[in-house]
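Removed: one protein chain of the complex. Kept in place: all other protein chains.
Lettered A and B in written order, each chain numbered from 1.
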Amino acid sequence: MAIQIDLDKCTGCGNCVPACPFGLLEIVEEKVRLKEGCTLCGACQEACDYEAIIVEAVEPSSVSDSYQGVWVFAEQRDGRLKSVAYELLSKGRELADTLGTELCAVCFGHGISEVKQLIAYGADKVYLVDDPALAQSQEDLYTGQLVELIEKHKPEIVLAGATSLGRSFIPRVAAILRTGLTADCTGLEIDLAGRLLLQTRPTFGGNIMATIVCQTKRPQMSTVRPRVFKKNVPDKSRKGQIIKVDLDRERTTSRTKLLSFVEDITEMVKLEDADIIVSGGRGLGKAENFQLLQELATVMGAALGSSRPPVDEGWISYSHQIGQTGKTVCPRLYIACGISGAVQHLAGMQTSDIIVAINDDPNAPIFDVVTYGIVGDLFKVVPLLIEKLKGDLA
Amino acid sequence: MNIVVCIKQVPGTTKVKIDPQTNTLVREGIENIVNPFDTYALEEGVRIKERCGGEVTTISMGPPQAEEMLREAIAVGADQAILLSDTAFAGADTLATSYTLARAIEKLGQPDLIICGRQTLDGDTGQVGPEMAEMLGLPFVAYVSKIEDIDRGYMRLQRMIEEGHEVIEVPLPAVLTVVKEINTPRLPSLRGLARSKSAVIPIWTAQELGVDKNMVGLSGSATRVINIFFPQRVHRGEILQGELESRVESLIDKLREAKII
Partner (left out) sequence: MEYFLTEQQKTIKRLARRIAEERILPVRAELDEKEEFPWVVMKDLADSDMFRVFIPEDYGGLGGGCLELCLVVEELSRVCSGVAVSYAASALGTFPLLEYGTEEQKRKYLPDIASGKRLAAFALTEATAGSDASAIKTAAERAPGGYMLNGTKQFITNGGEAEIYTVIALTAKERGARGASAFLVEKGTPGFSFGRKEKKMGIRASSTRELIFRDCLVPEENIIGREGVGFIMTMRLLDRSRPGVGAQAVGLAQGALEAAVDYARTRVQFGHPIISIQAVQHMLANMATEVEAARLLVYAAAKTIDSGAKNFTEEAAMAKVFASDTAMRVTTDAVQIFGGVGYMRDYPVEKMMRDAKITQIYEGSNQVLRDAIAFELRKRKARRE
C-alpha cells in the first residue's frame, strides 16, 4: 500500500482521525492506527502537523497516446435528442479544445431528427447508427455497438448522461473495456500535464466531494446528470461530419425483450425522494393556483408540496402535505410560496439544504429560516421565475 | 431457484457534519448499517424464494465487521451468507468490486438470479450491478420495480425509467438491480434472529476465491480518488433586494452556482 505511517514521528495528537472521510484512523495507545479501506485520498497527510503520514503521490504513468478525442454519447428517445446530449457537447467542446483534439457525438436510434444540431452544439463528427432494432433503446445492442465503436476509434474520454439509460448500459461498456467509469460527475477539468480528466463528484449524499482520475486505462468514462452543465448557444454555422455506421448485428443480439411501455402521468416526482420541492401555502388563495406552482415544479423537475391549510381547504390532496402531521422532507432545494412558516410546517422541512421563500409579508416567520428570501407577490414572482427558467432550457 | 443477493455495509448516515472551525468531519455516533437499497433486493430475493422455492445466498465484500450485517440478512430470510474479506480487496473501485463479486458468484455455482440494490448510500454510482453482469456474461435489467411472473426460465418484470415504466421479458439467469418501489422489506422475526445468531458465516479470502491479485482492491481499480473536499456551505438568511426582475435573476444565479439547477 502506498500510504506510510511513521510511528516515531506520530505524537498521537489525533488530528488525522476526524480528517479521514472514511473513519479509518484511530489512536490506540497514543499512536495512530489505520484500518482497511484506505483510498489514498491524502486528507490525513494534510491534517498531520508532524509529517507522520506520507501518501505516495500519484505517478503519471505512461498511457498509450493512440487514444485521442472526446466523445459524447448523445441520448435520444423516440427520435428526439435529449437536452443532456447538448449539455455534454457544450462541456465536451471545452475539454476537447483544452486537449487540442476533436469532439465526436455518438448517436443510436431510429429516425432521429435534427442530428445536425449535435454539430451546432460543438461536435466535429457524429457517428450515427440508425436502425429499427435500436428504436427501443435496446441496451444489449447499445452496449455492444458502443464498445465496437470505441475499440475501433479509441477516444480518450467518453461522456454520457446519467439518465436511467446511461446508468444502465454505460457501466456495462466500461466493464467490457475494463476501464474506469465515474458516475454523476458535477465537475470535469483537464490536467494537461498528465492528459488526465479530473472528475469531481459528490459522495455521502453530497456531503463530501471527491476528485477522481482514471490514470492508465482508456477511455476515461464519466456520466453526468442532466442540468449539471449549461448548454451553449448552438452555432448553426458550424461544420462537421455525420458518419453513418451500420449496426453490427453479429456482435451482439438482444437478450431482453421490451413488451410494453406505460407512461407515467400521475406523480412525476415522489415527494420524499425529490431533490427539489415547490410548496404552496394559504397565500395561494384557491385550489386552481396550485397549477401555477405545478408549472414551476415541472420546469424544475420538482415535486409539489403543500403546507396544511391548503390540504384542509381541499385545494390539494393530503399526500402532498409537509409538516408535523404530513411528510418530513429534506430536499436540496425547498421553495415555499405563500407559506407563513408556522412551527408545524417548519418541522417538516427545515433541514432542507437550501430554503427559498416567496411571501408578501416581510414579517412572516419563514424568513427566519430561509437561505434566500423574496418579499413579494408570488403571483408576480413565480411566473417570472418560470419564464426565466424556461428561457434557459430552451 | 438459487438466488444470490449482493449487499454492502455503509455508514449509517450521509449527514456527515463538518466542524466549522477545523473544516473536518464530525464522525461520532455514525454506526454501520446495511445499504438501504440492498434491503429491498434482499426482501425481493426472499419473496421469490417463498413463491418458487429455492435458496437465497447473500454475499458482501467488506471488512470483518460486515459479518454483523450478513447475520441480519439471515434474520430476514436469507438461507446463508458469505463474507468476502481480505486486505487485498480494500480500496476497490466499482470495477474491482464487480470482479471480486463476480468471481464469488462463479464459485457458488450457477445461480438463477442475482439481485442488487440500485446504488449505495456512500458511493451512489449504481455501477456494480451492470459491471458484474457483464463480467458474468448475463443479461441485465436496472431499476426493476416489480416482478410480474417467473415461468419456464423467463422473467417478466417492470422497470422504471424517467418517462414511466417498461415491461420487459428477460431470460434467466440474469442480474437485476431493484428500486424502493418494489416492496416493503420485512422486519426480522424472533426465529430468524435465533437462526442468525447460530449461523456460520464463511469468510472467503483472495486466495480462496482464486482471484488475480491485480484485478482486486486498489491494484485492480481503474479509478482512484486524488482529492476530497467539503463543498462550500451556502450562507443563510439573505433577503434579496432590488427590482423584482433582478431579484429573480439573482436567485436563479445562486441556485445555479449551488448546482441545483
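Just so it is clear, a contact is a pair of C-beta atoms (placed from the backbone, for glycine too) under 8 Å apart; a residue touches a chain by one contact, two chains touch by 3 or more.
Because the structure is a prediction, the values reported are computed rather than measured.
Chemist: If I consider the whole complex, including the chain that's not displayed, which of A:T186, A:S254, A:S319 or A:Q344 touches that chain?
Modeler: The one listed residue touching the chain not shown is A:Q344.
Chemist: Could you please point out the subunit B residues that touch the chain left off the display?
Modeler: Counting only subunit B, the missing chain is touched by 186-193.
Chemist: List the residues of subunit A that touch the chain left out of this view.
Modeler: Missing-chain contacts on subunit A: residues 324-325, 343-344.
The working rule: only the chains that are shown with their structure count from here on.
Chemist: Quick one: subunit A and subunit B, Cα centre-to-centre, how many Å?
Modeler: Each chain's C-alpha centroid was found; their separation is 18 Å.
Chemist: So in the complex, the part of subunit A that touches subunit B is made up of which residues?
Modeler: Of all residues in subunit A, those touching subunit B are 1, 18-21, 23, 35-43, 47, 58, 77, 139-140, 143, 163-165, 167-169, 171-172, 174-176, 178-184, 186, 198-199, 202-217, 227-228, 230, 255-265, 273, 275-276, 300, 332-333, 353-354, 356, 362, 367-376, 380-381, 384-385, 388-389, 392.
Chemist: Tell me, which parts of subunit B touch subunit A in their complex?
Modeler: The contact residues of subunit B facing subunit A are 11, 14-16, 18-19, 22, 24-27, 30, 63, 87, 90-91, 93-95, 98, 121-127, 129-135, 139-143, 156, 160-171, 180, 218, 221-231, 234-240, 244-245, 247-249, 251-252, 254-256, 258-261.
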